[in-house]
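Every protein chain but one is kept in place in this view of the complex.
Entry: subunit A
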Amino acid sequence: MLLDKSILELLTGYKNKSIDPVDVINEAYGQIDKYSSKLNTLITVRDKQEVLDFLKTLDSSLPLYGLPYILKDSYATTELRTTCASKILDNYLSPYDATVHKKLKEAGAILIGKGNQDAWGHGASTENSDYGMGKNPWDPTRVVGGSSGGPAAAVATRMCAFAIGEDTGGSIRNPAAWNNISGLRVTYGRVSRYGCVAYASSMDTVGPFGKTAADLAIILKVIAGPDVYDGTSAPHEVPDYNLELTKTPNKLKIGIAPEMFGAGLDQEISNNAQDFASKLAELGHQLIDISLPVAEISDAAYYILAPSETSSNLGRYDGIRYGNTRDLFTQESMRRIMVGTYELSSGYYDAFYRKALKIRTLLIKTFQKAFEQCDVILLPENPIMPPKLGDLISDPLANMLADLYNTPVSLIGSPSLVIPSGFHKNGLPIGVQLVGKKFSESLLLGLGHQYQQVTEWHTRSPQL
């Protein structure tokens, strides 16, 4: 398939006329037609003729010329409705474009659809969607992961050249690992959040999904940077991530915390992460034992801060605007709104919210200390393999525990790259997580690229 090719190969092919972008778009629509409804991958698909017409208007010298992409349905777009996978916004057409979408459009990429997700980002499975439970393309009886499950599956099934997810507590990282693709949670502030329907504003990040770390580098260069519409976007200069890929040193210190490989972690996933570490050592990197006694407290802090913020962010869906009433919130969303409302109530703020903020500060300090000893921290991504559809939806606590390796990174605002690292004996893919200091995306992508140069896990796609 043309869509098995990397972004660089596609762009080079477009330039020397060996590949016709129309063929790539046709191929993407072919995959969408075949699999999207079966797997509940996309919520809304753009009219193909409209896309092909738009292609004709584009300048072929644009950096992402003609590349078809999928956005998580949490991004405001003027072309397609923005539901955030909730019937509350079933008919909502945004009058403005999210900054990430605007930037991609201006770079020549073409939006062809909006991906399924857990409604409002509430979940790690895409089961909490009002548009059908997302199914895993590697095993449609299992969850696809989430909350950005749709965009991740769209990359895995070659419905697009790349996709944009949104990661608050692991929503890019978890489905990247369960779909055998690469996903990047960026440093908080690296990419503008303007136009991203807010879940937990202090942790929401906008990041890319792709087949390789190199693909992510190309997309990140386009979407990163300060934005006058987002007061939390960072002024830091945007490096040429693609050029930096090959400049990454091969003598990095890789920190591994034994606490993070304890109870609750699937043995095969644990072994896989160790194998991954050995591979990095083979490449010349140095493995270092570090201490990160954060697992329990970070999950607790995350599940206070995120519901508190979401209870506030969702207050605007009060039934007066957008045409639908509040009874359309899913059970999971209602749970988080209730919990958050309680935690912010007078008399409870100090007991919960303020304490969670203190834990957050403690986590930042703990990681700072760890980063004095190492350049990158290696963590497993998911403690478990994707459950069967519906198995955990009635067990919210188990779902929360699955975020164990994600929430600390979310709370400290660091970047984290997830890349494919092998397969479980059940045939499903496993991913690992490389966590860096703030604004170390270049380093993480470079390290991922090095690994992907000597391994072939990332080249596999699901046999549908």
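Quick notes on this structure:
The working rule: a residue touches a chain if its C-beta (ideal position, glycine included) is under 8 Å from a C-beta of that chain, and two chains touch if they have at least 3 such contacts; residues count from 1.
The rule we apply is simple: contacts and distances are computed from a predicted model.
Among the names given as "Amino acid ABC transporter substrate-binding protein", "Phosphonate transport system permease protein", "histidine kinase" or "Aspartyl/glutamyl-tRNA(Asn/Gln) amidotransferase subunit B", UniProt records the absent chain under the name "Aspartyl/glutamyl-tRNA(Asn/Gln) amidotransferase subunit B".
From the options A:133, A:154, A:184 or A:198, the residue with contact to the unseen chain in the full assembly is A:198. Note on the undisplayed chain: of the listed residues A:16, A:49, A:346 or A:394, the one touching it is A:346.
Listed residues A:215, A:309 or A:403: the one in touch with the omitted chain is A:309. For the chain missing from the display, the contacting residue among A:15, A:38, A:247 or A:321 is A:321, taking the whole complex into account.
Where subunit A meets the missing chain, the touching residues are 74-76, 82, 84, 89, 92, 94-96, 98, 193-198, 200-202, 228-232, 308-309, 311-312, 314-316, 318, 320-321, 341, 344-346, 349, 353.
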